[in-house]
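Dropping the structure in here first, questions after.
A single protein chain has been omitted from the complex, and every remaining protein chain is retained in its original position.
Moving on to chain A:
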């Protein structure tokens, strides 16, 4: 009789997840036992929890393999996942900071918001460090379920309800694809461990032609494409982004998208290098479609949240360009870009939140008329974020795009890059449109309802630094990203 061997648990490999989960549960209890309508303390506490988790991420950098691996090889906290974890923490931290102001304004300040954000973040982290298809799936579900609730968090707002329901239905649907793909992969290789799938494929050359394996890869790609909102699987994005509470939109556009990329990259690059010829063609098509669809529809949007939703589709397309490249620079580019995108997009949303008031979200471009006159500093900051999204130097957005596109050029994808830059040029139009209203139209409103809470100010400051510093001196973060690649 075999003796029961306990798997090596190694909590060091899931330290950030553990910290976030414990903080989240404590906050849930606090929310029940501390009465009162003011929930700001929860925001600050979760921010502290995020900062602590961030330190644990930093301390895990370059750790020896023994400390990275855990749970019998289901989790691997390598530099790749640590970099992604840092991105998740940045987006969660910024989202938490801008939430209290918005939720208090919308009078739906329920304390569960913050634990849900933390749980979602823990789920994303599992997705990034999962080396077993099951772990990735578990992480994805923890993330998704939290996000469904967060999208529909504003119970009294019908659009938020719609967003929650829509996200739930389509998300469940896409999860089906993903699971089916995982099942087929298991059927073809007999394992769900990513390293073992790769080993099986390397051993058995015929596996690359096995329909079960190829279709498994395709279905998983469809599932992940839903998560990163790549066209043609992007349909849920605009409605969900528009309806969800704005801080949650900001969060969803940055963190979960990066998590989707993390799992997508690990599965394709590590588990299925033998199918590279197939998936790089697939990614090429996805990248072109995603960029083009996102940008063209964004051109005609009047609602700034919808505009940013479509623009976030386009940005996923740029990241896919780097993914298509299939080299180390491409992955490093995605890492850098996702981090920059978290700063610039959440930063932009922070200001959008400030412009809105109770009952009047002021989300149309016309509502920004004269904003530059009334609030020159905030308008300048929004312009900075928009220029960064448009990819103008000297911002992080430019460096990220430069890196993604040069990775693709290095692999010889000239036409893909040309399509990419033309898309980028088209995108300039809708970002400029906001600036046209801010600076070149006469003010209609006084914007006197805007007040800057310390938390929002902190998040904007962090975002500004995160956009400018990597734009002017990108070396440090780029080098870190280069050390975090899987290849």
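What we mean here is this: a contact is a pair of C-beta atoms (placed from the backbone, for glycine too) under 8 Å apart; a residue touches a chain by one contact, two chains touch by 3 or more; residues count from 1.
In this text, contacts and distances are computed from a predicted model.
Engineer: Of the options "NADH-quinone oxidoreductase subunit M", "Anti-sigma regulatory factor", "ABC transporter, ATP-binding protein" or "Putative spermidine/putrescine transport system permease protein", which is the UniProt protein name for the chain that has been left out of view?
Structural biologist: Not shown, but named in UniProt as "NADH-quinone oxidoreductase subunit M".
Engineer: Tell me which residue among A:422, A:444 or A:465 touches the hidden chain in the full complex.
Structural biologist: Answer from the full complex: A:422 touches the omitted chain.
Engineer: Among A:170, A:183 or A:409, exactly one should touch the missing chain; which is it?
Structural biologist: A:409
Engineer: Out of A:26, A:270 or A:432, point to the residue that touches the absent chain in the complete complex.
Structural biologist: Only one listed residue reaches the unshown chain, and that is A:432.
Engineer: Suppose we count only contacts with the excluded chain; which residues of chain A make the list?
Structural biologist: Where chain A meets the chain not shown: residues 328-329, 332, 373, 376, 387, 392-394, 398, 402-403, 405-406, 409-410, 414, 417-418, 421-422, 424-425, 428-429, 432, 435-436, 439-440, 473-475, 478-479, 481-482.
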